[in-house]
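The following block contains the structure, expressed as structure tokens.
The complex appears here minus one protein chain, its other protein chains still in place.
In order of appearance the chains are A and B, and numbering begins at 1 in each one.
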Amino acid sequence: MKKSLIALAVMAAAGAASAQSSVTLFGIVDANISYQRTSGGEKNTFLANSGYNSSRLGFRGTEDLGGGLSASFWLEGALANDVGFGGSQATGFDFRRRSTVSLAGGWGEVRLGRDYVPTFWNMTVFDPFGTNGVGSNIGHKVKLDGGTAATAGGIVDPAYVRSNNMVQYFLPANLGGFYGQISYAFDETPNTAAGQQNAGRYIGGRLGFASGPFNVAAAYGQTDGQETFASPDVKNWNIGGQWDFGMAKLLGVYDRASYESVGVDNDLDTWLIGGLIPVGAGEIRLSYGRSKLDTAGGDPRTSQWALGYVHNLSKRTALYATYAHVSNKDGANISVGSSLQNRVAGLTNASSSGFDLGIRHSF
Amino acid sequence: MKKSLIALAVMAAAGAASAQSSVTLFGIVDANISYQRTSGGEKNTFLANSGYNSSRLGFRGTEDLGGGLSASFWLEGALANDVGFGGSQATGFDFRRRSTVSLAGGWGEVRLGRDYVPTFWNMTVFDPFGTNGVGSNIGHKVKLDGGTAATAGGIVDPAYVRSNNMVQYFLPANLGGFYGQISYAFDETPNTAAGQQNAGRYIGGRLGFASGPFNVAAAYGQTDGQETFASPDVKNWNIGGQWDFGMAKLLGVYDRASYESVGVDNDLDTWLIGGLIPVGAGEIRLSYGRSKLDTAGGDPRTSQWALGYVHNLSKRTALYATYAHVSNKDGANISVGSSLQNRVAGLTNASSSGFDLGIRHSF
Partner (left out) sequence: MKKSLIALAVMAAAGAASAQSSVTLFGIVDANISYQRTSGGEKNTFLANSGYNSSRLGFRGTEDLGGGLSASFWLEGALANDVGFGGSQATGFDFRRRSTVSLAGGWGEVRLGRDYVPTFWNMTVFDPFGTNGVGSNIGHKVKLDGGTAATAGGIVDPAYVRSNNMVQYFLPANLGGFYGQISYAFDETPNTAAGQQNAGRYIGGRLGFASGPFNVAAAYGQTDGQETFASPDVKNWNIGGQWDFGMAKLLGVYDRASYESVGVDNDLDTWLIGGLIPVGAGEIRLSYGRSKLDTAGGDPRTSQWALGYVHNLSKRTALYATYAHVSNKDGANISVGSSLQNRVAGLTNASSSGFDLGIRHSF
């Protein structure tokens, strides 16, 4: 997800004394033709977005405050460029991918606003398909979709990918390979509210170590719900890693999430292993993953394998093709489509397969 | 619709090896005072947008990939600058005017995403008023408005102006004056859906020839509906042209659209002729047009004449004034207003007239 920069000379309105800083306009427009079908007979072809990288438009910048201190902002919104809307298929453009303001120094960074939660980083960084397109991490599909409430327990984690209202601290870059963050989101629920007074509160953290070809990270996060079936307490931890052998990169991630409420005690286990193999100007991508949801009514299971190829026309522009096959059993009903908008319906105990053919252009 | 450019040096994040490319921020803010009245007694004055050119804000860019190949993106959204919203009067900003990513070479251009459909190009390019303001092509008003369902057949063509989910191919520029495109939009309706399984599918194309003072183009498009009264199958073709005599430019367009469904078989014929006469730094614009809707319950007819003047203060900024008069008979009820938001109500068999006085500023 390299992004090209527009470096702009910024002159403070009040004059020449201010330090040179930069504001960057950046984005990705990714479109693909996605053909998908299920063993239940449904077939469909879509013009979809974000098959390789998530389509986006953003503005960000950093100001050097002197003495090692800097302030920065980041405003980034999703693009459903197949239909011209913002993040979902039916709403305008917003900055729900990230909207933050930060103060950073040698001691690290304090960041305020909406952003990814710690656990999501492992789900996407250690997935060869980056949680995008038909090849996306099967755990990602299960979590986004939630499955049918009747059979799969109606998993709902509002802070699976991002959270509003966060205060985060990030470790500085110079810790000999260690990196990490702690993240807290205010629940903003009044203490006088009936029921769960912390509903919406998120607490999480991530710690990783990267050195040479090696990178591993573990993360934990929990969200307080409203203690109802549809809004359980969620506890989530995962661990992921990769090893770059030069001729190939091996990746893997294991994720466990618990959903607890009155009469609900579901556990979702999901893992994947995958690889990235450089081939000339391109890269072969492959993964295999499984998920199991432990519920009182049964243990729906899903597995997936995916194979893809990315051909880089330049650093900014790539063509890609991905094939994936999803199998459901024991009541699972996950579709091969990674987007709620552009996918065939998930059918109980059915399999589905999909093929993305697309272009990713970044700026 | 000339647009000024902000040429920005783009440096790929990964370094100096990348070719110099550009990202452009562009837009138009067009506002006018529009006074309109009907023979039914209604009078109203509006602050309206887009009386001369459609207000918009956009980002676009092109990357030279070498070997004659290039990748580009185009994100453009409408502005209702009288009220500060996006395209409609009540929603946020989005990129529903155009959101596409393209790959182009000597063989032409493949473009993916939301864009104009082929037939709309003839409606707007060969209208002296560019389908904007009270002078807008009368066929445009009929199609946007649809008329009263009871009397005019409830015309609904969701792909009259643009379509989601398109794959388009455009001819290259070097064909001795010939230009053209074919456009296909996926229906994205499941094959297992009850009723019309291709509802939403669009197929169209356009072929033109421009040489010296001469420009002519024909286009065809069809949209599959849901086989209901409100969602008929639509077939649309048109032909338009212009001849530049130097002292004046003569323009004309004929458009025919058929709306077919269970118990519905309506045909809309519309044509206009017009002219553009350069006068110093300005231009006189005039047009006359008629429409007839052939329905089982009667054949509502509308006619319009329009006269305007545009005074260019610069290439980017113009003042304009437009007057138009619309007559309805045989059950037609089309208003002189070209926008669904800022117009007097269309009354059956009534006439209406309107006057726009405004400013168009582009950047």
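Keep in mind that, in the parts below, a contact is a pair of C-beta atoms (placed from the backbone, for glycine too) under 8 Å apart; a residue touches a chain by one contact, two chains touch by 3 or more.
The structure displayed is predicted, hence computed values, not measured ones.
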Who touches the missing chain here, A:Leu103, A:Ala248 or A:Leu307?
A:Leu103
Among the options A:Arg56, A:Arg114, A:Arg316 or A:Arg343, which residue touches the chain absent from this view?
A:Arg114
Give the residue, chosen from B:Thr62, B:Asn81 or B:Gln222, that touches the chain omitted from the document.
B:Asn81
Touch residues of chain A, complete complex, unshown partner
8-14, 18-19, 21, 23, 25, 59, 61, 63, 65-66, 69, 71-73, 75, 77, 86, 91-101, 103, 112-114, 164-167, 185-186, 188-192
Residue list for chain B contacting the dropped chain reads 2-8, 25, 27, 29-33, 40-47, 57, 79, 81-86, 91-94, 313-317, 342, 344-345, 358-359, 361, 363
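Convention: only the chains that are shown with their structure count from here on.
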From the C-alpha centre of chain A to that of chain B, how far is it in Å?
38
